[in-house]
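Only one protein chain is missing; all other protein chains are in place.
Chain IDs A and B follow the sequence of writing; residue 1 opens each chain.
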Amino acid sequence: MQKLMLALALPFALAATMGLAPAFAQEPMKVTIATEGSSPPWNSTDSTGKLIGFDVDLGYELCRRMGATCTFVAQDWDGIIPALTVGKYDAIMGGMSITEKRKKTIDFSMPYAVGFNQIVMRKGLGLPPTDAKAKLNLTQMAASKQATIDTLRTALSGRTLGVLRSSNSEVVVNELFGKVATIRSYDTNENMTMDVAAGRVDGTLADFFVLKTFLESKDGDVAEFYGPMLNGGPWGPGAGIGIRKTDPQLKAAFDKAIASANEDGAIKALTEKWFGMDMSPPK
Amino acid sequence: MDIALIIESIQTLLGGVVLTLELTILSLLIGFVLSVPLAFMRASRSPWLSWPVLAYTYVFRGTPLLVQLFLIYYGLGQLAFVRESFLWLLFRDPFYCALLAFSLNSAAYTIEVFRGGIQSVPPGLVEAAQAIGLSPTKISLRIVFPLAFRTVLPSYANEVVGMIKASSLASTVTLLEITGLARKLVSETFAPYEVFIAAGAIYLGLTFLASRLFNLIELHLSGAPPDKARRPWLLKLRQAL
Partner (left out) sequence: MGGFQEQFLRGLETTVLVAAISGTLGMLVGLAGAAAKLSRFRVLRMIADAYTTIVRGVPELLVILLVYFGGTAALTALVGSYVEVSALWAGVFSLTVVFGAYATEIFRGAIQAIPRGQTEAALSIGLAPWQTWLLVILPQMARIALPALCNLWISLLKDTSLISIVGLSDIMRVAVVGAGSMRDPLTFYLAASALYLMLTSVSLLTFRLVERRMLAPLH
């Protein structure tokens, strides 16, 4: 039965692609890309209202390689996927991790950067010391890793933690500390770090560079990194470009552009410019 | 449109009703208590009494509640002397920040509603009360205010409905009332219409109940003859009030 359906569907599919491909090649592609706009150095808004950051620079670079005209727009994180699916824009570039859960709703390009995340806690809470330079990949949980997590859980029990709504950090915090700590969700990273500075929350888990920018800002000296640098697990293989499932041509175009930018070192150069280190994906 | 998801969302969002009602009712109560004396000041002929209150209502009615909420929540949190004082025990908690913003805002509107009512009370009644030797406080609270309240009841009912709706802004300062839960649910299900329609239905229910309640109170206060209140439950409610 399935074979029969396939056989019937094949001519239609072929006709559709043949009909679409030339039309697609003729038009200069216009792509609107959304980013969150308050997560420096990934993306932020400067004082003239312009969106800047690694995502924006790389976005324009990829578009140049695709021969497309691109515009960036800002969108709060909690609505960034729904607004993509209803067609407010064509792609998301906001340091968004490729996750299984998101893949149920949207497609992703191949990873364009691999970041990591860390907890920041306010100073003076009397927490036991940890090694903030250590790294921990949550993908395969060994016994030694579980011990580190258990220590963290004991240290953070009874504390209040802020997270960005709909972020992977929210998933991780809920999973690891949801039973022992109070969790508050924010619309933007900046509102969240303002509350860390004010002391409404004791700490947060978020993208390492977002938090580094906060700790280096004028009210960042009240807090410090705590516990190991985290990646893998719910964060998946890295940050990818979010694309509607109905838009495979765009995904293919982005994949091609990312592969070429990774090959000739453009991604490496841009990550070094914005993050001060090489965060390009494995080739 | 997924009807099953709407029903499921309503069930989840009902968990936020308690917080929505807490915020609404407490803000209205505090707003009411603040607004009665301030409305008399506002209605007074002395500019020394009336102008400061006018300045308060003017500013709070002339700026968006969202700005007021963010000023109290993020603005006060920025000030070191607030963070180091006992006040921080309250302002540290988003609930009290929202409560303060909503109460001050609601008071500003309620003052102007009550002022209108107070000024509509015929001066003859006040003079009569003075003639029989009632104290000014007694006149204000026992004669003028009840009459004023009855006159402005429909406007006050609008303020109550407005407050139920305005409480949705609490979602912007991390509180998980109905709208907060809805936004959280959207970020989990990626299904904005179903969830927001569900939230809308719950608010519609709440505002409908509030309007009905005020209609009944109005009916009761207008002293409608019992035969108008044909339904027995209405009679019971009238007796209870």
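Brief remarks on what is shown
The criterion applied here is as follows: a residue touches a chain if its C-beta (ideal position, glycine included) is under 8 Å from a C-beta of that chain, and two chains touch if they have at least 3 such contacts.
In this text, all values refer to a predicted model and were calculated from it rather than measured experimentally.
In the whole complex the chain that is left out makes contact with A, B. Per the touch definition above, the residue from B:Leu71, B:Ala128 or B:Leu221 contacting the chain not shown is B:Leu71.
Residue A:Met194 is the one among A:Leu161, A:Met194 or A:Ala239 that touches the chain not shown. Considering the whole complex, the residue from A:Met29, A:Ala74, A:Leu138 or A:Val180 that touches the absent chain is A:Ala74. For subunit B, the list of residues touching the undisplayed chain reads 59, 61-68, 70-71, 74-79, 161, 165-166, 168-169, 171-172, 179, 182-183, 192-193, 196-197, 199-200, 203-204, 207-208. Think of the hidden chain as still there; on subunit A it touches residues 37-38, 44-49, 73-76, 79, 82-83, 86-88, 188, 190-191, 194, 197, 217-219.
Everything below uses one rule, namely that only the chains that are shown with their structure count from here on.
Rounded to whole angstrom, the centroid-to-centroid distance between subunit A and subunit B, based on C-alpha atoms, equals 41 Å. The part of subunit A that touches subunit B in the complex is made up of residues 78-79, 81-82, 85-86, 105, 162, 165-166, 184-187, 191, 194-195, 198-200. Every residue of subunit B that touches subunit A in the complex is listed here, in rising order: 74, 77-78, 83, 88, 92-94, 172, 174, 183-184, 186-188, 190-192.
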